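First the structure, in the form of structure tokens, and then the observations on it.
All protein chains but one are shown in place.
After this line comes subunit A, so read on.
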Amino acid sequence: MTRELKPTHYFQKDISNCGLTGFISTAGNLVEGNVIIKSIALMHDRGNGLGGGFAAYGIYPEFKEFYAFHLMYESGMAQQLTEEYLEQHFYIEHHEEIPTRRTPAIANPPAFKRYFVKLLQTAEYNEAIEFQNMTDEDVIVRHVMGINNGIEGAFVVSSGKNMGAFKGVGYPEEIADFFRLEEYKGYIWTAHNRFPTNTPGWWGGAHPFTLLDWSIVHNGEISSYGINKRYLEMYGYLCTMLTDTEVVAYTLDLLIRKHGLTPELASLAMASPFWDIIDALPEDERQLLTAIRQCYGSALLNGPFAILFASNEGLIGLNDRVKLRPLVCATKDDFVYMASEEAAIREICPKPDKVWAPRGGEPVIAKMQPGVI
């Protein structure tokens, strides 16, 4: 008797890594969504269709004084409760559905709405400002945490001014098609192609992760997630997205916005050099890095990563300290490009002025030129 053996594997190699790409026009030139789509689509095979997303800056100039809340709803009830919450705490200048396109690639999307808001001077707000030493940004963070943690099925996808995140389950080019990203123009764009390894491939788990106008796309694994999460909880940040990358967004907010570290120092806290390397540095550098590591041990990101983080101030690329994930950078005129593969840059910038691979733990910082936004 012959027995039919079923194959146990799909034997063709499945390339899988996560891919990221991003660029900034430091002169504030607006670039159409097509460009970033072309770049991330080149690295299609780095993902597996379980997550794609984009962050775009400069896309809402007509509402740039307002916090742009992108909301994702898994149910009508979630929307109703969230809108009641928003009306209670915010003046809503304008709200609408985020335009989407029906596409066969995206089967069961949740609902997406955006709200352009300012904080209302409620009793709770006055209490926070006058007696709890909070700023407007702190109050926004509290509301974002409140919605994500308190309302079942509602998630704040982004909450910064003049920026937005667009993400979901699918390949990035499919997500771009769904959200009609070719209709937007921005001066900073980042994109992510996800291959989820440790955590579920769901709409909220796609990158970027955001808070205020911070956005993060990440390739790798934050092995120190538990330590980072508990550390952030002490400062009121609640992790609700079931994915390691979330802690990076909140850590940046804590270190840069709250504690006033420069992006350079925050990068050194998150991707700190090893002790033997610190000890060999000149004395004042040694003291500085020793202090950073001692103070921010719980903000150290352990594990392999390449991340791009953006805000209205600029775009920063950072690798883990032993460079276990790829990152390539390039410049051309007022543009700075950062991506997992040089080809993703060359696809949209065939002849860069300079192309280089940054060292592990060495941040590449591209700031908006002063006065352009």
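Everything below uses one rule, namely that contacts are C-beta pairs under 8 Å (C-beta built on N, C-alpha and C of every residue); 3 or more make two chains touch, one makes a residue touch a chain; residues count from 1.
Assume contacts and distances are computed from a predicted model.
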item: Name per UniProt, for the chain absent here [options: "Fluoride-specific ion channel FluC", "Glutamate synthase alpha subunit C-terminal domain-containing protein", "ABC transporter permease" or "Serine/threonine-protein phosphatase"]; value: "Glutamate synthase alpha subunit C-terminal domain-containing protein"
item: From A:I92, A:I106, A:V355 or A:I373, residue that would touch the chain that is not displayed; value: A:V355
item: Identified contact with the non-displayed chain, of A:L42, A:V247 or A:V364; value: A:L42
item: Residue, one of A:A27, A:M77, A:L242 or A:V322, that touches the chain absent here; value: A:V322
item: Subunit A, residues in touch with the chain not shown (by the definition above); value: 15, 42-43, 45, 277, 280, 322-323, 326, 328, 341-344, 346-347, 354-357, 359-360
